[in-house]
Every structure is written in structure tokens, then in C-alpha cells.
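Below, a portion of the complex is reproduced, with chain positions unchanged.
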Amino acid sequence: MKKKLLYGQVGGSLNAFIGGVHRVGIAFDGRAQLAAGCFSRDPAANRETGEFYGLDPERIYGSYTEMAEAEGKREDGIDFAVVTTPNNAHYAICRAFLENGIHVLCEKPLCFEVSEAEELKRLAEERGLLFCVNYSYSGNVLAKEARHLIRSGVIGDIINVNAEYLQEYLVDDVGAGDEAMVKLSSWRKDPAVAGISNCVGDIGSHIENTVAYMTGLKLKRVAALTDTFGQPLDLNANILVEFENGAHGVYSCSQVCVGHMNGLTVRIFGTLGAIEWVQENPNVLYVTLKGQPTQIYNRGMGYISPEAAAFSRLPSGHPEGLYVAFANIYKAFISSVLKTANGEPLTEEDRDYPGLDAGIAGVKFIHACVESGKRDAAWVEV
Amino acid sequence: MKKKLLYGQVGGSLNAFIGGVHRVGIAFDGRAQLAAGCFSRDPAANRETGEFYGLDPERIYGSYTEMAEAEGKREDGIDFAVVTTPNNAHYAICRAFLENGIHVLCEKPLCFEVSEAEELKRLAEERGLLFCVNYSYSGNVLAKEARHLIRSGVIGDIINVNAEYLQEYLVDDVGAGDEAMVKLSSWRKDPAVAGISNCVGDIGSHIENTVAYMTGLKLKRVAALTDTFGQPLDLNANILVEFENGAHGVYSCSQVCVGHMNGLTVRIFGTLGAIEWVQENPNVLYVTLKGQPTQIYNRGMGYISPEAAAFSRLPSGHPEGLYVAFANIYKAFISSVLKTANGEPLTEEDRDYPGLDAGIAGVKFIHACVESGKRDAAWVEV
């Protein structure tokens, strides 16, 4: 009976940012141990990172293919791989681990093409492997409470959605011409690495996922008004959306909105009530029933549903943040991997992490927005 | 040399709502006195209102035509008329007073047809008469400060606009079928009285005006996704906008968004900074310069520009609200009428009220949105 897991990581050397957040997220529950890695294409950074974490030198690999094969064959091979490289490498790496029988957690967006995303799904199903796409905001307790309340019918039928994700960090690119690519070093701005979209791909996709996670609604079509301001990829997008249930709404994402750091705000309006959640202040949730005062739900209080409270780690008023969201994605995913290894059945709580369907939906959304953007905001089916 | 004015009112009997707000707004500065009226089609209500305000019985008129003619001929006739009837009567009433040489202040939206609006403008210019369309929110001191800061270049070139006006008060109409018209008694829902739009006409038009007032930008085209939820007129609209300078944005207006009372929020994003103003909390203004902390401007403080501060009536921290916004519209309009009467030149401050160009822009915006809404959110020129 397995009690702990081993994992390996691709990307995420000591200097990188998001890879470290993954390692801390995993450490919260102490149920998985880093055992292998291919942390960087730079051999020195790769070795240094592996050594810092006390890895067996032979499990610090020079390439992800080597790693996937070797770990797939070891008796004590890693149980799952964590993929934290730039977007363009996701598909091939995930594929390699799946082909070697290893569960995968990959950063979002999942990959460039819808066909690739579907191929990963086919492969995972064929091999009976688990796959998580790290839409981390769904790890927040009150995002889960929003989902619980909406699915319980508290706000009635959804009739309008207003969601946004605004940042200011690329405002200097506006009108900066070719120099912007040089001046500001972000691979997100480079089509070769980031794919067909910068803004919609990086943050618009979080809007899509968070709304889908909370509401269960499927997007039918989008009309996206995008702005590149002279850069290769989009920096700003205002997107009309239509869901399969007929509800409408608007998604706004931007990297050029001064005054907004990482402003993901989701507002879901129903016939009986409404819900608002603001990622930057994730420990409260605004819930209003028709004709009644807005209520400020506080994570950690007794009125939070058991489904959401199962992921709450600190008493009310003790702020949880992004690291806890990551820890909660891993809490469900690691539970699922552990129970699968032990032949135990999975609960709803175990399955509460974003999987390949979420990943595929994200890639489709990005493609539809980019195509609509090119066609002067014409409607494009998702 | 005139020091005080006389005014008459059409609509606004004692039981009506907005007409009373106008009378209080005028009373703030004590420079105009109610002297005539045709307050209601109900003779009793009309008489009762006139008597309450101590009017000369012969100046309590049975019809606006009678009133316009009689007052136009009197030596001591009213200087301006205040039109606070439902929308469908605006055009004819305004026309009557203009034709009788009387300045006019009319509630918004100005009228049904663009041609009517332009005819009013032609008439006013021909007669040398002043005309105010009561987009009252521009009367707020900090809306004026936003305008001042933007026009001073503080936030650079405008690159994105995100504005909304959300209310919940008609959410019961969703799916209510024919009963909704009966159940909830608002003329705003009746095409015969409200015109071609309910939501865009009533509140979307305030977004259009407030953004135009603050930025000076002209709208080029709109793509409006509207929802009627089975009612004759729109209750919800998400609108992509493009300005003549090439900037994009989104306007959302709704009467079915639970949790929102009268939520007009305007956010203007520029290359150097951004501004946010929230009508429900009008005594603060959020100003952010690129890379800097957001600053909370407080009405009444020394750093407010003289242009805006000229309209501030209370010390900082003593909240001003809607009545003051009305008072400030009248402050400028009455100054203009007084000075015009006295042959004095008008200052920028005197002219700081919404005129016929604003009224025409509003009617055009409503038409463009309604047409786009009918054509599945296709782009329509404004």
C-alpha cells in the first residue's frame, strides 16, 4: 500500500519562477518527494538544481526523453512528472512521459494545437494514466465554493457572465515597435515559444477555465476584438461570448491595463442571484441573492460547504494565497495518483483537479479567439 | 442686470421621482425660482403640485403647448423649461419651448430619432437658445477631475476602455413572458413610451456619455450583443466599441445583474496611466500612473484641479451624492442662461454641462446598438 509518491520535474531550475512554486505546492502535504529531474537545458543549472534537492546524480537527466525512458523502466521510477517549461515544449514532453507509463501534471496552456491536445487525451486514456493541466486558480477554496453554490442552484439559471483578467506589465510595449521584443525579455511575446497568442493564451485562458470550472457551462462561440499594438502577438482582448445554454457575457483580458497587477475577477449572474470572486483577494467571495444584501463569504467559516472546506487549510482570516491554490491542485491530483496506485476508488474530491478536457477546452478557446481577432471580431465557434 | 431666473417644469408632479430631484438640484444655488408648470396630465396632480410650490394659478397649465406659448409671450415669462416627462414626449415638448424662445433642459435620452435630435439642434442654434441634456453623472466633481486629468495628458494616449452600468431591478422579467410588462410597472419597458431600447437607452447611454465626457473620444462603431429574455425591449447588453482614435473597449449594461444597484463604473486605460470612477462612491477617484501605486483622490482636497474644484461644495470626507450632481449641472446651465441674458461672455466652467451634441451622440449610440443587436452583434457605425 503506497503512502508516498516520487515525482520528477522538467523545467523549473533554481532561477526559474513557476517551477519553484510547484515544488512548494507539492511540499504542503508531504506526500510526494522529488526524485528525478531535467530542470534546464543549461547543464550547470540542471545539475545545480538536482544537487540542491539531493537527487541521485544519475536521476539528473540531460534530456526529457532520456528521463522519461529511464524513469519508466526503473523499479522505483517516478510516479508522476511535472512539466513546467515554456509552452512550445509541453506537447512533446507530456507525450514522452505518457508513452512511458508515467502520470503527468503540465502547466497551462496545454499545447499549441487542438489535435495535439486530443492526442494526449487519447494516449492517457489508452494507458490509463492521470493528467492534470495546472489551471491553478481552481485550487482556491472559494473558487470551489462558487462552483458548489452555482451547481447547487443557489443563483438559478445563469443569464450573464462578466469576467476579466487585467495586468499592466506590458504597457510599455504599446507602440514600441520591434524594440519591445528585445527590451522586455518574456518568452510569452515570442510566437515561436508562446504559440499563436500572448494575452489570450496566458491569461484569457484562465478566464475561460475559471468560468467553466465554476459554472459547468460550455462555450459555444466567441467574438474577440484583439489588439497587438504593433507587436507580434495580442496584448489586449475584449471578447463577447455565448454559451451553449444561450447565456451571453464578456471576457476582457489585457497586459496593458495600468493599475491592475493580476486582476482575475469573475462575476456570474443568474436568475436568482450572483457570485463574484476576485483572485487577488481570494479569501472572500461575494454572494448575493435577488433583492437581498450582498454577503461576504469568508473562507474557513462554518457555512462553507464541505466540498470546498475540504481544501481549506487555515482558520478564517489567516490568508491563503497562490501557494495554497497550487497545493490544492496537487492535493487532489496526488490523492488520485496514490489511490490509483493502490487500486482504491476515487472520490469527487480526489477528482477535483483540471484534467485534459479542461486543457482541450483551453486550446480551443485560444484558437477561436485568435481566429475571430483576425476576422474583425466575427463570431467563431469554439 | 438679471440675478435670478424663473423656470417652468413639464412633468414632475409631487408623486413623480426625478422631477423632484431637479427642483432640489435647482434650489442648491438659489438662483432660479419655479414660476410655471404643467406637471401632469392628471389635472388634480398638476394643480396640487403647482399649489404646493405657490404658483400663480394661471401659470399652472393644462398642456405644454399652452404653457410654451403663454410663457413665451409674458413679460415675466420663464427663462428656461425643465422637461422631465417619459422619453416619448421629449421631442415635441422641447421643440415647443424652443419655438417660443425659451431655453431648455431636458432629461436624457434626448429623443427617439437622430433626425429629431438634429432638428432640435438646428432650432436652438437658429434662435440662439441654450439647451442642456441632463446626463447628470457628469455633474460629479470627480467625473470632472477625471476629464481634467485625461485631457491634461496624465494617462497618455487612451488604448482601452472598460465601462459598465449594472442594475438588478428587472431580473424578475427574465423568462416572465407577457406578465412582466404587467407585473412591473415601468414605462421604460414599453416601446411606445421608452422607444427602441430599455437598457441601452436608459443606462447604456450614461456609459456612452460619461466616457465621452471624460475622454473626448468619438465612438466609431459598436458590436452589441443584446438580450431581451422574452421581453419587448433589451434588458442586458455587452457591447464591443471602437473609437475614432483606434482604441477599443467594452461597455456592459444590464438591468438583470443581481447584486448591482446602480453600478456605473468607468475605467479608462492609457499608455501612461489609468483612471477609475465608480458612481456609487463618487467622492473618490482612482488614479494610477504606470508602475506606481494607485492613488485614491478625494474630492475636496487641495490637489484637485481648479476646473473640478469649482463644483465642489463640501469639505473632503463629507459625501456629495446625486443631488449635488444635479445641482452642478444646473450650476453651469443657470450661469450660462444668466450670463446670456445679461450679455456676458461664458467661461469654460459655465459651458460645463451636456448640450445637444451630447444628446445627439446618445441617440446615435442607442440606434447603433439596437441595430447591431438585431444583426447578431455585427459592427454598426455610430
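So that you can tell them apart, the chains are marked A and B in the order they are listed, and the count of residues begins at 1 in each.
Operating definition for what follows: a residue touches a chain if its C-beta (ideal position, glycine included) is under 8 Å from a C-beta of that chain, and two chains touch if they have at least 3 such contacts.
Note that the coordinates shown come from a computational prediction; the quantities given were computed from them, not determined experimentally.
A.B. asks: With 2 identical chains placed here, how many copies of the sequence make up the full complex in this file?
C.D. replies: Total copies of the sequence across the whole complex: 4.
Simple rule for what comes next: only the chains that are shown with their structure count from here on.
A.B. asks: Between chain A and chain B, what is the gap in Å from one C-alpha centre to the other?
C.D. replies: The mean C-alpha positions of chain A and chain B differ by 44 Å.
A.B. asks: Would you mind writing out the residues of chain B in touch with chain A in their complex?
C.D. replies: 155, 159-160, 162, 164, 168, 171-172, 174-175, 223, 225, 227, 229, 236, 238, 240, 242, 248-250, 252, 254, 256-260, 267, 269-274, 276, 286, 288-291, 294, 376-377, 379
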